[in-house]
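Of the protein chains in this complex, all but one are displayed in their positions.
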Amino acid sequence: MRGEGFRGLTLSELLTIKQVEKLFSEGRRIDERGFLEFREIEINTNVIEKAFGSARVSLGDTVVVAGVNFELGTPFPDSPDKGILIVEGEVLPTASFGAEAGPPNEYEIELSRVVDRGIRESEMLPLEEYVIKHGEVVYKIFLDFNIINDDGNLIDAANLAAVAALATAKMPDINYVKEHIDELNSINIKEVPKVGVKIRDLPIAVTLGLKNNKFIVDPTFAEEIAVESLITITHTNKGELCSIQLLKGGLTFEQVFEAINIAYEKNIELRSILERNGIKVI
Amino acid sequence: MRGEGFRGLTLSELLTIKQVEKLFSEGRRIDERGFLEFREIEINTNVIEKAFGSARVSLGDTVVVAGVNFELGTPFPDSPDKGILIVEGEVLPTASFGAEAGPPNEYEIELSRVVDRGIRESEMLPLEEYVIKHGEVVYKIFLDFNIINDDGNLIDAANLAAVAALATAKMPDINYVKEHIDELNSINIKEVPKVGVKIRDLPIAVTLGLKNNKFIVDPTFAEEIAVESLITITHTNKGELCSIQLLKGGLTFEQVFEAINIAYEKNIELRSILERNGIKVI
Amino acid sequence: MRGEGFRGLTLSELLTIKQVEKLFSEGRRIDERGFLEFREIEINTNVIEKAFGSARVSLGDTVVVAGVNFELGTPFPDSPDKGILIVEGEVLPTASFGAEAGPPNEYEIELSRVVDRGIRESEMLPLEEYVIKHGEVVYKIFLDFNIINDDGNLIDAANLAAVAALATAKMPDINYVKEHIDELNSINIKEVPKVGVKIRDLPIAVTLGLKNNKFIVDPTFAEEIAVESLITITHTNKGELCSIQLLKGGLTFEQVFEAINIAYEKNIELRSILERNGIKVI
Amino acid sequence: MSEEFRRVDGRKPDEMRSYKIKAHVLKNADGSAEIRLGKNWIVAAVYGPKEHFPKFEVLHDRAILNCRYHMTPYSTSERKSPKPSRREIELSKVIRSALEQAVILEEYPEMSIDVFIEVLQADGSTRVASITAAAVALADAGIPMKDLVVGCSAGKINGRIIVDVGEYEDKEGEADLPIAIMPNLRRVVLLQMDGKLTHEEFKKAFDMALKGAYKLYEEQINALKSVIKNMEVLEGEDRE
Amino acid sequence: MSEEFRRVDGRKPDEMRSYKIKAHVLKNADGSAEIRLGKNWIVAAVYGPKEHFPKFEVLHDRAILNCRYHMTPYSTSERKSPKPSRREIELSKVIRSALEQAVILEEYPEMSIDVFIEVLQADGSTRVASITAAAVALADAGIPMKDLVVGCSAGKINGRIIVDVGEYEDKEGEADLPIAIMPNLRRVVLLQMDGKLTHEEFKKAFDMALKGAYKLYEEQINALKSVIKNMEVLEGEDRE
Partner (left out) sequence: MSEEFRRVDGRKPDEMRSYKIKAHVLKNADGSAEIRLGKNWIVAAVYGPKEHFPKFEVLHDRAILNCRYHMTPYSTSERKSPKPSRREIELSKVIRSALEQAVILEEYPEMSIDVFIEVLQADGSTRVASITAAAVALADAGIPMKDLVVGCSAGKINGRIIVDVGEYEDKEGEADLPIAIMPNLRRVVLLQMDGKLTHEEFKKAFDMALKGAYKLYEEQINALKSVIKNMEVLEGEDRE
């Protein structure tokens, strides 16, 4: 995965990976965590006052910031009665030695699309309610997130930040906009009275690594390279699967189901952390 | 031409070129064809059921697929009463060792533009009939083609595929669209009743190579590199010239006319092959 | 600045730079100019008959061509009652050994933006008068310039060319366009009766180099590399500052004021050269 | 599931569309294959192993596997720009990752192997059809592999679990589950899911997709066998 | 200037917004810093000195300093495309040029040093806040410097000269003057201006910006000191 190819790794990264591998063979993790234990999670919302919604999440040393923006836009021709949700994420060049400025590479695109799928497929946002005028004007919601520091498990961290930013966002009151539909050109979307975003679900992504036929959760950067396989499994509020992505390597048929069960257990744990931060489906 | 530059050629390609050159000096071609003989031509139309029109053409080992798409669009400001025709071709990376993925290079752009000019200048399609509303809504016709395997003479093969795909296309009935002009936004162009495309001409491109002051037609990949000059000459149904492109090298003044005469003869031959496949100007 | 990096310099350029440095230490310039003396300036306007306005300016061996174009466009949402001015400049690959074809690099972007700021901040053009319909249709003015040959001091030369092209442009009569507002789609902006452009100011950029704590004006290519610092200071007609850009190196606090005073003096000199060419604020 | 239930194209829930795989369909490529699955028409070409360029990217312990999944402009109902979309970039990545599990890259240090997949007509489940063709193309190129790779999808529409998801079912259905496996090593190497599935539904869908994959694996073998037969015929001719 | 004059956010003309600089805020970077200035929230990271790549670009007498100033999509009122704009490219250039005056590049021939600046929330005067954070990040990375670099802006609104221009003042004001200096060497290394200022007004604005810069310089020192203190504490721990 990341860290591969000609860019190579720093010497310190290489040494850590070696150490991680050695410890794995002894049944231990480098930070003495349990195999199914998450690092410390910190969630702060509304960290960007000027955005409609925002969050900063840290998962150990992995740090993500997410922001939400609302615009007026034209719906896609094949869904004239739905708002538009655009999820884009980038790993900033601040995040690690190997991270590069420039257009998103395939790992960043996969990261964005996995986070996007969780939100979209869980139907977290009621997009069908974001229509100002059928086929012509809808809300366009941008959810942008950035990895500021990369110590692995970007998907889980980004998913938490995205979900926290969306769930705590204040959006422009659609009734107000509809009442002023004849003056749409002169509406400044930033100045429309705001109401809380209604959410219907909270997708929770859990990424597992597999090494020596044992699963770990919340892999660090070095662990992501050391493990043989990586898989992300996202659950809805009701415990349904809403997104899976095998990121690296392979699994036996049985391991697929084992992974799903672990992800389900951990999803409940993460869900309660979100709830402690006031983020839940009402 | 292609095959030049730092990408170089495979050893097998180089050996073939040497062999082609040796045989040329003996008055022979590598596949024992006559100098003015085409390879076997196969034309299949409607190979992509979901497209409005399509064709697969093989010219010896050169294989091209072309597809036609109709959309509603805005006319160009300087031709408010004309439909829009867009011809774009790419050599897929499947086509040869040297073919590359990525934006079209100058040879692919030349290939597209020569095929485009033949179709456009022969006035094959009645673009002025493709207007839904003067200056506002017209048909936008996309003709895309792809080289799947490249054994030379891409222009002739692509031209045949393009012409076959266009001539056998079923287009959305413009009268139906005009009748529903007030509901344009909700028209799905794919579901409009279809009628056959009317064609007014069939441009036929013939590419000639020159080696030791002798012309050959339908050059293979190795022959294209071995010859000194390459020229494509396109004729209309009535025997007019509608496009010429000197692709490589030079010609004496007399050779220009010799090339035109050969291209004319071969154009008649290709035209009859198209006719045998049911493709002709009515 | 330019000339740096791996592209390197030609041997002849390197020798000139060495010579420039040697002479500087003797208090001399390579072309025996005074430290505060400009090279010969030639200004020709209306050199591109087909453009709305144009100019060719040479400053010693630096040659710039600028052209002006008017289009109809949509205003920016945050300034619905203002025309749009777009200033873009490129150093053509003809300009020097090191100049490259391709998208503008950071030096070309800086060059364009400094020229743009002078014109915009001096409020040379009455953009608020270029509105056809509030929030919907305005004039979009393109000022494009190109460096044809680069012997340094591109900003001053480009600024003179830009200002001369704009000041002498003939623009489509806005009253005529307003009268035909119902037929905007069929208006060809090139055929609208023309009137002279009204200008309210003339920004004059003066670039200074600093070497051994002495300022020079109008640096050549070799001098730009030899000096420690470079700064451009632009004045309005009334002697106000309207743009400053430290291009390279640093200055003491006192030198900042010294530079401004020199730039002011030289701005008056350049202004009188423009006036001799019939270009002035009325 | 009631016996009467029929899908939009008349199929039973556990019924595959018709399929056909052909190996060695392109003259220039070192290996190639074509798959037709319903109206899917996909071509895969392999070039390599070959010297990798540029040099500084070379891996000293194994070959680099490049993979491009690409849809032609006319392959979809709405014309697709030939420029790779974010979706195509993601699929190229997961397909490459799956094929890397099977190809013995260590045999060719400092070299590279290119896999080019072109979707000529798309009809749902293109990614698993693509990987199925790509594996045959790799085998056709004589590249050493631990196992073939074969893919199949399952999904859910109107509450029912179905195999080999067609285009309409992909758009209108409630869930999509594309998988690819190494059939002899019994390992999943591509696994994606979107939509909503309970754990139970997932199990059912996963099993259906596995069965489909094993059927296509037979077809892969047939395709490769007829190439070998052709080769033997040719070698026979040679001997004469 | 009347004593009663208050700016839109209640500040006096010569009053800075609240500010806070923190060094060493990122785990992976060799050096890093965060600045908050009003609602500006900007992070700077330094990687290097490190081997420069590609080789042909290397300078044999000094290190290459790369610099990227970048605004995140959510940092501004209207969503910003993540692709660098012409404005961001220009600012990256002038910030790099300023930092090059302070960094002793000759110490690391053939190497490169990367400075990445990310604006997480923009609130006017981002470029001078950025350079102020970047200099702390460079120092935090242990890169040898002749001096720190610190920036502040001045401007003019409603005819009054003001320091530390906020977003509203940037948009509605008559002039903007961002500067950055090496505070001990007393040299200006970034200087831009737009809008209209008489020579007199310029002088006043320049002096105000200088004063602001020296205040922020104190804060830079504090930020670096607490890192050193932290290090001492850690070293202390080490010794135990």
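Going by the order they are written in, the chains are A, B, C, D and E; count residues from 1 in each one.
As a working rule, a residue touches a chain if its C-beta (ideal position, glycine included) is under 8 Å from a C-beta of that chain, and two chains touch if they have at least 3 such contacts.
None of the values given here were measured: they were computed from a predicted structure.
J.: Looking beyond the chains shown, say which of C:45, C:146 or C:232 touches the absent one.
T.: Only one of C:45, C:146 or C:232 touches the chain omitted from view, namely C:146.
J.: Kindly state which of the options B:153, B:207, B:243 or B:277 is in contact with the chain not pictured.
T.: Considering the complete complex, B:243 is the one touching the chain left out.
J.: Identify the residues of chain C touching the omitted chain, counting contacts across the whole complex.
T.: Touching the chain left out of view, chain C contributes residues 47-51, 54, 61, 63, 65-69, 71, 88, 90, 92-97, 101, 103, 142, 144, 146, 148-151, 190.
J.: I need the residue numbers on chain B that touch the omitted chain, in ascending order.
T.: Residues touching the hidden chain, for chain B, are 5-6, 106-107, 109-110, 112-113, 117, 120-122, 231, 236, 239-253, 255-257, 260-261, 264.
The rule is short, and it goes like this: only the chains that are shown with their structure count from here on.
J.: How many hops, at fewest, get you from chain B to chain D via touching chains?
T.: When the steps are counted carefully, the minimum from chain B to chain D is 1.
J.: If you line up contacts by residue number, which pair in C-E, A-D or A-E shares over half of them with B-D? Let me know.
T.: Equivalent contacts to B-D are found in A-E.
J.: Find the chain most remote from chain B, comparing centres computed as mean CA coordinates.
T.: Computed centres place E farthest from chain B.
J.: For chain B and chain C, what's the span in angstrom between their mean Cα positions?
T.: Inter-chain centre distance comes to 47 Å.
J.: Check each residue of chain D and list the ones that touch at least two other chains.
T.: Answer for chain D, listing residues that touch two or more other chains: 56.
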